[in-house]
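For this view, one protein chain was removed and the others were kept in their places.
Per-chain residue numbering starts at 1, and chain names A and B are given in the order in which the chains are listed.
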Amino acid sequence: MNFIYDPVPWVINWLTQLLLGWGLPINLVNTLLYLVGAVLICLGAMLFTTMLIWAERKIGGRFQDRLGPNRVGPWGIFQSIADMLKIFTKEYINPVGIDKIPFNLAPILAVAAVLAIWAVIPFSETVFGANINVALLFIIAIGGLGEMAIILAGFGSNNKYALLGAFRAVAQLISYEVPMVIVLLIPVMFSGSMGLNEIVQAQKIPFIIYAPVACVIFFICSIAENGRAPFDLIEADSELVAGYNIEYSGLKFGMFFVADFLHAFTSAIVFTTIFLGGWQGPGVEQMPVLGGAYMLIKTLVVYFLMLAIRFTLPRFRIDQMMALNWKILTPLALVTLLVTALVDKSIPHEMTLVRIGALVIVNVLLWLLADRMITAYRKRNPIQVVTGKARPLARPEILPVVEKEAAQ
Amino acid sequence: MTGMQILFLITSAVVLFSSIMSVTAKRMIHSALWFVLALLGVAVVFAMLEASFFAVVQVLVYVGAIAILIIFATMLTRRALEDKGDQFNRATLVTLVIVSIIFAGLVVSLKSWAPLQNLTSPLSAEQLNVGVLGLALTAPDGFTLPFEVTSILLLAALIGAIYVAYERKEKKK
Partner (left out) sequence: MLNEWLYLGIFLTIALAIPAAALFIAGLLSPKKPNPIKDSTYECGMETVGVSWVQFKVQYYIYGLVFLVFDVETVLLYPWAVAYNKVALYGVLEVILFVAILASGLLYVWRKGALEWV
């Protein structure tokens, strides 16, 4: 084992030998190392969030033709660190009538539910956390704790709007969990395991090629689970004041903020692991540390895509969002699952190319069919355009010509 | 006492305490939240038994779905959240006695049950594989019929619940 080719196991090995040399029992040494690993990953992830917030603000600024943060440090890179230091010194306001324990537990649980996902992610062939055989379901299940945190926040705040926001948020999160859980069956089918390590190892050819429709559904659902635009009804500040976290102040609010930004990046990691082959890439057998680099690059591409969608698309209305989930994504996910299972079973696995070709063709057909059905539905039920009365304008000459004609 | 046993005792204490709190809490939503804690404790017990699949399903289905459904249901009730009524009535004592007798009977009959007398051997890696369960559920000589009947049961639950919950709406039309 060489330090340059695979540094993390080398360090772990060295530490184990060192501690064993002090005469500690092997169980205690393992537990200590687990503890150190957990602290490092959790702290690292939380500090990394400051960078994510900076990146998101900067990229968002560029998308919207602004500068973004540009005062503190080069390119404003220390902006989030300054913000973090400031928020640490902000007063906690405890509004009257709050339910103390749920109110204070909610921000902690919100962050923990996101951090817990990092426990099962394989970062490279040799660096992974808990290699449990149900990691995929664990990721979904731990999302349920995030929902619980939202309910606690909404209910503890003694605020009608927070409660309303929390319930709308939970309705959105549980709805989008349905197609997500259904399409996740497809990678499990192909790899024959729910462990993330096995799923990555099975992806010599990434699953995005085997199951593009499932991949797109999963991507949409993970954006919705993050509560990002176009699904940002959780934080629809124009309708719900600011959602479930309205009564929070200081770092308690900051924790929800951290959870939100970290969740976006974490779901990019999960997407990379399940559909883009995680650490797989040329030369990882010789040099496992390369796997970490591949993983990072793929994750950043997915993350950038999520940001691009966030800063480009307008928000859905809640009835449109629910209709998209229950009337399009869920049936499509069910059909995709069944068709994939049937096609994959009827072609022998030795004929890899034929199998991939058939799956791709089937997926394209499914996509076209879904598109056709949506178009037909739209034709039957056209969107009603609701306009108010034409109002007098202060300076009609500044309106573009088209709009002026419409006004007449 | 090994670390495992200590962990088991702590978890059991948490489960028992939160179950009692969930019955006696004054506000309905507090009951629901204590119930969630009890469910999480049961998930930890499953994990300690190396039943990974059931530990995760416990969190996924019970905490992630059933508890949330219960909380949604409490929000449907009128003013139940500020209900400060007494949690005990005259039947409480009688119920307590009956339940204690049944529990004692269970303990006695379980004590003479053979499989409880000796420790079970740890599961092998092969048995831990979730796929074994899947094969058993779908193999022709396995549990095909129960599997399909489950589907019909779920369908009945769905249709029945929607029928009950949604009737009001139809009358309006």
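Basically, a contact is a pair of C-beta atoms (placed from the backbone, for glycine too) under 8 Å apart; a residue touches a chain by one contact, two chains touch by 3 or more.
All values reported here derive from a predicted model rather than from experimental measurement.
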Could you tell me which of A:Leu15, A:Val29, A:Met46 or A:Ile209 touches the chain that is not displayed? A:Met46
Option touching the unshown chain, where A:Trp10, A:Phe63, A:Trp326 or A:Trp367 are the choices: A:Trp326
Interface with the undisplayed chain - residues on subunit B: 29, 44, 47-48, 50, 52-53, 55, 57, 60-61, 64-66, 68-69, 72-73, 75-79, 81-82, 125, 128-135, 137-140, 144, 147-148, 150-152, 154-155, 157-159, 161-162, 165-166, 168-170
Which parts of subunit A face the unshown chain closely enough to count as touching? 30-31, 34-35, 37-39, 41-43, 46, 87-97, 104, 107-109, 111-112, 115-116, 118-120, 129-133, 137-138, 155, 157-161, 163-164, 167, 170-171, 174-175, 177-178, 181-182, 185-186, 188-190, 192-194, 241, 246-247, 250-252, 255, 258, 318-319, 322-323, 326-327, 330-331, 334, 337-338, 341-342, 345-346, 349
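By definition in this document, only the chains that are shown with their structure count from here on.
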Subunit B contacts subunit A in the complex at 29, 33, 36, 52-53, 55-57, 59-60, 63-65, 67-68, 71-72, 75, 128-131
Applying the document's contact rule, which stretches of subunit A touch subunit B when the two form their complex? 102, 132-134, 137-138, 140-145, 147-148, 151-152, 155, 167, 170, 174, 177, 192-194
